[in-house]
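In what follows, a structure is listed as structure tokens, so that the remarks can point back to it.
With one protein chain held back, the other chains of the complex are shown just where they sit.
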Amino acid sequence: MSNVANASTVTTVAAPKPQLVIDKVFKRFGDGPGAVVAVDQVSFDVRPGEFVAVIGPSGCGKSTLFNIIGGLLDDYSGDVLCEGDRVAGPHPAIGMVFQEESTFPWRNVLDNVAFPLELRGVGKAERLERAHHFIDLVGLGGFEKRMPSELSGGMRQRVSIARTLVSQPHILLMDEPFAALDEQTRLLLGDKITQIQQDLKQTTLLITHNLTEAVQLSDRIVVMTYRPGRVKRTVSIDLPRPRTSDVVSSAAFGKYVAEIWADLREEASRGMADAEGRTRGAAPRG
Amino acid sequence: MAATKPVGARAPLATTSWGRTGRVSARSTNVIRVCFVLGAAIIWESLSRSGLLFRDVVPSLVAIVASMGKLLVNPAFYANLQVTAWEVAASLAIGGVAGIVVGIVLGSNKFLARAYEPYVYYLAPTPRIIFFPVMIMWFGVGIASKIALGALSCFFTIALSTAAGMRGIDKVLIRVGRTFRATPWQMATKIYLPAMSAPVLNGVRLGFGTAVITALLAETKLSNQGLGFMVMQIYARFDMPTLYGLLAIVFLIAGLGNLLLGKIAGGART
Partner (left out) sequence: MARAASPLMTRGLPIAVGAASVIGVFGLLEALLRLGVVNRYIVPLPSDVLLSLERIIVEENVLARMRETAYEVVMSGLFTILVGVPIGAALYRWRPLRRALEDWVAALAAAPLVLAFPLFLVMFGRSSTTVIVMSVITGLAPMILKTTEGFVATRPVLINVGKSLKMTDSQMFWKILFPSALPLIFTGIRLSWTFVLISVVGIEFLINLGGLGQLINDLAERYDLPGTYAAICFVILVSVVFFVALERLETWLQPSR
């Protein structure tokens, strides 16, 4: 267990200036009595090279937060600071991976991954070479000429991740990238992500509702409350790195999961009660 | 972190104006419609007054509206309308019944569908008007040949959509009927009919469109009555305002008929 101690000292010693700062971010949808506060005074930060997960039950405003940080929702109050710039519109330093399947069905794997470079006018030889590199990185070497329709869901999501990584974003922002996948694929893809993150020293912010996934991958976890979405608490995960999916069977892992679940359960049951209440409130009509 | 420099603060969302999802108010929709109609009318009228084209080709809107007024008080218009309406109704009745029967047969029997549906499917999008000479030989130059041609035209559409509607019935509904030991008659009236009425009526609506076109075109080719015949009469006189006026009225009537059948089909869906 000396590894654990080692890893924790590393993270505590190296506390450089945050790369991404979320500062009192607030977002409300609608006006008047029907208004819903999706995100309420959320603050946390992500340091260079760090892997942070935001976890919370459905309806905690995770996706809203993702859209705000990604610059897809630009009327919010508070500040999202990416390397010192207030985010208003997609920031070039942030690369996004979406929850839904987002490969272009009319492009093969290679052209999908090379797409951002094509937009930037990178020459053909160079962009194909760089695309190849990231395709290998996500473990899809040999599938370059395949169309997305010929790939499994997990492979397609890896194509999306490679497409985001190819433009070498300073911060990788992912919204439940594995939500549509089965548990085994999810664990194995988690390994891939951990490995990539370690190889590239990639600063990553993952939005998720999956507890094991969050503990498996993160250095720190931000737990959100159910509506309005606030930060309930932040947990540092001092599990050894390099990590693999084997970590899920360790005692330390179980301890973290149990600890965070205690917080999360309260929020999730509040969400469930709320949903049931709304269903009852809507009187059945004939 | 007070020192904030908004990066591309306006630019990003402003440049990507595709895929917006905001609401469009009913008022702005109506404003656009009014502007569109007014704009078209102004362009038309100025084109007409400019004399750039022959005055006959683009007659003044005033003249067109006046001619529509005259048509609407002209007994000959109503006589011709009646003939065409009768032709369309008769062809829709004949073609419709034949189409629904054939559609039900094809829709309920896989073997027969595989054997004969390709013929219906591939003959559906062919020009029907060319059968007109044959129809004249068989049924004479009167309205019978137009009815026959109209029936032939709408048959295919109605048969295909009935067959598709029959196959589209949720299999669970049929199983439910079976488990309740419904008689064949009960199956037909309580399950098949309600579940199929929407696609069948939609087929009838489409068939109505083809029957109208076919009857009118046949009348323009060879007849001595009907709205198509009237169009050719007016054309022969080179009376452009009246030609525009009559066409507008015919499109309007056909549109209303289509709308009405669409409403019936839509009502059947819920």
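Every chain is named by a letter (A and B) in the order it is written, and numbering of its residues begins at 1.
Just so it is clear, a contact is a pair of C-beta atoms (placed from the backbone, for glycine too) under 8 Å apart; a residue touches a chain by one contact, two chains touch by 3 or more.
None of the values given here were measured: they were computed from a predicted structure.
Engineer: Just to confirm, in the complete assembly, which displayed chains does the hidden chain contact?
Structural biologist: A, B
Engineer: With the full complex in mind, choose from B:A93, B:A195 or B:M232 the residue touching the hidden chain.
Structural biologist: Within the whole complex, the residue contacting the unshown chain is B:M232.
Engineer: Considering the whole complex, which of A:V37, A:M147, A:L188 or A:M272 touches the chain not shown?
Structural biologist: A:M147
Engineer: Out of A:P92, A:G154 or A:P240, point to the residue that touches the absent chain in the complete complex.
Structural biologist: A:P92
Engineer: With respect to the chain omitted from the figure, which of B:V57, B:L72 or B:V97 is a touching residue?
Structural biologist: Per the contact definition at the top, the residue touching the missing chain is B:V57.
Engineer: In the complete complex, which positions of chain B touch the hidden chain?
Structural biologist: Within chain B, the residues touching the omitted chain are 8, 12-13, 15-22, 24, 28-30, 32-33, 36, 56-57, 109-116, 118-119, 122-123, 125-134, 136-138, 209, 212-213, 216-217, 220-221, 228, 231-232, 234-235, 238, 240, 243-244, 247, 250-251, 254-255, 258-259.
Engineer: Touching the hidden chain in the full complex, which residues of chain A are there? Just list them.
Structural biologist: The list for chain A reads 70-72, 89-90, 92, 94-96, 98-102, 104-107, 115-116, 119, 147-150, 167.
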